[in-house]
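Here's a slice of the assembly, chains where they normally sit.
First chain written, first letter: the chains are A, B and C, and each begins at residue 1.
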Amino acid sequence: MDFATLFGVLIGGGLVGGAIFMQGVATKTSPTVFLDGASIMIVLGGTLAATAIAFPLKEVLRIMTVLRAVFKGSTGPTLGALVDEVIDVSNFARKGPKELESQIGNIKNFFLKDGVQMVVDGYAVEEIRSILETRVEYREERERAEAGLFKAMGRFSPAFGMIGTLIGLVYMLKGMGAGGGEDMASAVGTGMATALITTFYGALMAYLFFLPMADKLNSQISSKSTVQNLLTEGVCLLAMKKHPLIVREKINSFIPPREWKRET
Amino acid sequence: MDFATLFGVLIGGGLVGGAIFMQGVATKTSPTVFLDGASIMIVLGGTLAATAIAFPLKEVLRIMTVLRAVFKGSTGPTLGALVDEVIDVSNFARKGPKELESQIGNIKNFFLKDGVQMVVDGYAVEEIRSILETRVEYREERERAEAGLFKAMGRFSPAFGMIGTLIGLVYMLKGMGAGGGEDMASAVGTGMATALITTFYGALMAYLFFLPMADKLNSQISSKSTVQNLLTEGVCLLAMKKHPLIVREKINSFIPPREWKRET
Amino acid sequence: MDFATLFGVLIGGGLVGGAIFMQGVATKTSPTVFLDGASIMIVLGGTLAATAIAFPLKEVLRIMTVLRAVFKGSTGPTLGALVDEVIDVSNFARKGPKELESQIGNIKNFFLKDGVQMVVDGYAVEEIRSILETRVEYREERERAEAGLFKAMGRFSPAFGMIGTLIGLVYMLKGMGAGGGEDMASAVGTGMATALITTFYGALMAYLFFLPMADKLNSQISSKSTVQNLLTEGVCLLAMKKHPLIVREKINSFIPPREWKRET
């Protein structure tokens, strides 16, 4: 569970809600003005409609899957532990294909397992490298498209917030002049306040939800690529039966020095 | 038929229309203020004029063709089915050029058919790869230019919305002061309401139409390139008479693991 | 003559002019408020001054040359015809350098002619490729700089529009309060109307002229690079005395399938 994501949404939402409540008390105005179904509908509905136009249906339908993944976070081992796992396997690789094959069942990482299977199946090093690199490249491309969907929603929601505000403003302006003085000021004020609610929703959705989500996705995608590039290099070194010392030195170069272990 | 695109346009338009109608009822103002031919003319006309300057005539004239393609969506087979088709052909490729040639008529994908024809014609693997890669590269470049046209319209329409609003504002401001108090407020309100309609149209066109269309086009272009890169790799493996097991392993790396099938 | 560019400028200008005229009639205000020499001077002058700082003098002086080229458009043959021309030459190339040399006078495309001359002069294929690719790369770089100049003017003109508006606003605000009620409203309105004219000019210049021009230039540059990359490939194939069938297949990959012809 990635608590940072959940806490960020809850704390950010709480701060904004608290500010609305406190200012409502201070100005003796009911904060219910901020709960406006029609405003939420036009901003969220417009954003979803634009997203449905902008992306293939099957990607839009994957939003919930992607969201769940973001909240769950990555549960994989640390980079240092991954290096250790590759070193363990490399010890068997040096003994021979049979010994290596017997270890496949113990490998938890799906990508590493697949790579080791190819080594066992006798693929050439360059074929293995090319297959694994293509996988990383296209996995990254597919996932960047999913992150792009959240980024697009982060661009669309302030736009529909503005569109909603423009609708409200036009009606408010049209009605100006009816009833003089304070009456008019009161009507103008209320009209404009309501009109601004959609701008508020558009900004809140974009900056507390869609855009940070897109950033998180992109950050998770990069981490995953680092892991898979490290494993690709590791599998190729296995296939070349390199000494564990050299394997560790080489794949250590993918991870920060503070996570390095030396072979003992 | 890509229903997501159509639904997005209809639902987005319906939501905005509904919001206009409902707020009109609530404020007892006729929603007809939002139907303004002159405003549509300056925003849409200005956008088209700028687009005519910005792009070669033959690309502007292709807008309708491109739009139809977006609404129709891609009707090609899934990535998994494409892999299967390549594997089928690879079985014949191993038997010999004659057997391969007899299968060409059964290949539906235009790009794959062309590639297999080159294998039959005895082109070298590197020549085939170079020809197919150049095709993918320049097809993508041509199509990105078309998507760029929609992106440009999405930049021009809010700009002409603003230009229209500036024209309205200048006249409204010039007329200020004629008739005091409520009369003036009413005139100012009406003038500004009308002026804002073009900003509304500019934003609506950009965010409910041009920009999501550009996104969709870019997404379709990327999918098509993935398909063609997969097929390029597949044709090269055919030409090298590789075993179907290896072909599947290699071209599987272009598609998500959940769509993989294993050779049985 | 590229009529789209000319029509775009005329129609866009006509639409904006028409909107100004019609709204002037509707509000019984003289549209002459939009003709303001001082406003044009500060926006256009400021934009040119910033451009003179931003770009080397000799590039600024080439603006008129570049503009004429944009309006004239490219008059070259279609991509399909270019392919045919290369195929024609490739038939002579196979006969020998003497036959090839006799054809040089008939080649209209400057870039192709130069390449064929190098083949006749006995340059190695890799030398020809390197020379022609460097030419394409640096030609594109020089021309992108010219397009960048228009893009910069499209960024500078709205900025100077805003600077002009700020100057007007400051004076208008300073004068506020002199004379009460309607008098003041009238003065404020007129002051602000005049101040906004520079914003209007800045936006109009940028979005109806500089930015679409930059887009057009970039689009022409890309087309030219496609042509030259096609010809580079073609000249290299000539130098290798490849069969016209293979030459056509290879250079066809640069152009859209709907413009392909097959060798008969």
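Just so it is clear, contacts are C-beta pairs under 8 Å (C-beta built on N, C-alpha and C of every residue); 3 or more make two chains touch, one makes a residue touch a chain.
Because the structure is predicted, anything quoted here is derived from the model rather than measured.
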* **Subunit count for the whole complex, all chains sharing one sequence, 3 displayed** => 5
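What we mean here is this: only the chains that are shown with their structure count from here on.
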* To do: Determine whether chain B and chain C, two copies of the same sequence, contact each other through the same residue numbers or different ones, counting it as same when over half of the numbers at the interface appear on both sides.
  => different
* Asked: Once the Cα atoms of chain A and chain C are superposed, what angle does the rotation have, between 0 and 180 degrees and to the nearest 5?
  -> 145
* Structure fact -> argmin over chains of |mean CA - global mean CA| returns B
* Structure fact -> Between chain B and chain C, the Cα-mean centres are separated in Å by 24
* Asked: Centre to centre, by mean C-alpha position, how many angstrom separate chain A and chain C?
  -> 38
* To do: Under the touch definition given earlier, write down the residues of chain B that touch chain A in their complex.
  => 2-5, 7-9, 11-12, 15-16, 19-20, 22-24, 27, 29, 33-34, 73, 181-190, 192-193, 196-197, 199-200, 203-204, 206-209, 211-213, 215-216, 219-220, 222-223, 226, 233, 246, 249-250, 253-257
* **Residues of chain B that touch chain C when the two form their complex** => 38, 41-42, 45-46, 48-57, 59-60, 110, 118, 123, 127, 130-132, 134-135, 138-139, 141-142, 145, 148, 152, 155-156, 159-160, 162-164, 166-180, 184, 191
